[in-house]
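Note that this complex is displayed minus one protein chain, with the remaining chains in position.
Take a look at chain A:
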């Protein structure tokens, strides 16, 4: 979309010199200035930009934390306390990093929900979507290993429980588990390698993000109507229109983030992680960070044996499947219509799915007893039912609403009801018509 009709015109002799040798400024101009975006993008489309900033922020704060942190089982916990008390602004850097991880996940979940609502995964954006799921996987790995680093009770027991998943696999399970933790129990080798990988993975994420944006700029963005760009009036240039909208979205997002960092920095964490790891004492209850709770709930929902698969393996497989299923979403959804705006039934199922994820998250935070287990089981059923049954079948039976002929038509038909406003360049809100 960007390369074919570049509008970049170097002005000075110096930029001309650069342009004939390494046309990086041209690439930047075509990707982030003249790049045409649909004129009707709404705020749900600002999370991509927010995510890029969050990744940068995590790397920045992480690299400076690494200058003070010591990855040794007898010093890790103290070194984090030392960062909090003695290092200049150490408290700020650590709180930014710890809460940054939470807000990173908040943004990624909203970003994914946007994709599910507007059908962003449908042809021709399958690879774009898959790259996104790869990023999600890497983020989860990074956050899990990062959480082990402060070497508190939750760090240690979280690592024990999560690596314990692998022991569920028959025959090779124990071997894999020992390979992961480098011993018979979580200990020094585990901490060391997690630190190494925690440093590495964000850079791998950055690499995949570049591919993700490349793929995006080949296919172009979707938009709330889901109809393709057909004419020139359907688009506006990225700068200043999308840039300023993204900037406003980011400002609001970062205000909320700052509120957490400065006023409730430990709200999202677990108090037990301020107790140093003790390999002989398990905390009363092990709960992961909030962003893993829905998956944790699904893990624990499998309390029964399924034929040859015992409950432990079943839980682990269910949990992995809950993320892997995202990879095949482009082929599960059979509907020709992209956006949920024109799919009355899918829209309801989508919002039920969001409620279901929140409900699962709540189940994951509760001790698994009685009604909680049953709720989590029903929640898991709907989670998979949404992808594996509703998506394929609904596309065949649902009667979608009439689609507008173009983005411009959708935007202008809305305008008629609110006459007087200039039908100018401002990006119009989503067409709910």
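Before moving on, here are some points about what is shown:
The criterion applied here is as follows: a contact is a pair of C-beta atoms (placed from the backbone, for glycine too) under 8 Å apart; a residue touches a chain by one contact, two chains touch by 3 or more; residues count from 1.
Note that contacts and distances are computed from a predicted model.
Among the names given as "tRNA threonylcarbamoyl adenosine modification protein YeaZ", "Ubiquinol-cytochrome c reductase iron-sulfur subunit", "Na+/H+ antiporter subunit E" or "Imidazole glycerol phosphate synthase subunit HisF", UniProt records the absent chain under the name "Ubiquinol-cytochrome c reductase iron-sulfur subunit".
Residue A:189 is the one among A:141, A:189 or A:265 that touches the chain not shown. Residue A:284 is the one among A:255, A:284 or A:371 that touches the chain missing from this view. Here one chain is not drawn; of A:80, A:180 or A:340, the residue touching it is A:180. Mapped onto chain A, contacts with the missing chain fall at residues 157, 160-161, 163-165, 167, 178-180, 182-187, 189, 193, 279-282, 284-286, 300, 303, 310-312, 315, 368-369.
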